[in-house]
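Following this message is one structure expressed as structure tokens.
Of the protein chains in this complex, all but one are displayed in their positions.
Coming up: chain A.
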Amino acid sequence: MIIKILGTGCKRCKALEQNVREAISSAQVNATVEKVEDIPSIVRYGVMSTPALTIDEKVVSAGKVLSVDEVVGLLKK
């Protein structure tokens, strides 16, 4: 599973990344986390509010710092 965090490196983006990493270790799934910080690449996902999260190239959330539990829920879907 490839998880991407879309964000320009703001505080909220870092908070999301932290939560995603915690969620992956607590849900014990096999996933790689990538960061997309370049604006054109973010916009190509159709995302206009950051931070956003994609799982296997599908946008699952935008404009929100998901909590660890919320990310776990998305990972298990």
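Couple of notes before you dig in:
Just so it is clear, contacts are C-beta pairs under 8 Å (C-beta built on N, C-alpha and C of every residue); 3 or more make two chains touch, one makes a residue touch a chain; residues count from 1.
Just so we're on the same page, contacts and distances are computed from a predicted model.
This figure omits one chain of the complex; the name its UniProt record holds, of "Nitrate ABC transporter ATP-binding protein", "NADH dehydrogenase subunit H", "Permease" or "Isoquinoline 1-oxidoreductase, alpha subunit", is "Permease". Of the residues in chain A, those that touch the hidden partner chain are 8, 10, 12, 39-40, 42-50, 52, 58-64, 67.
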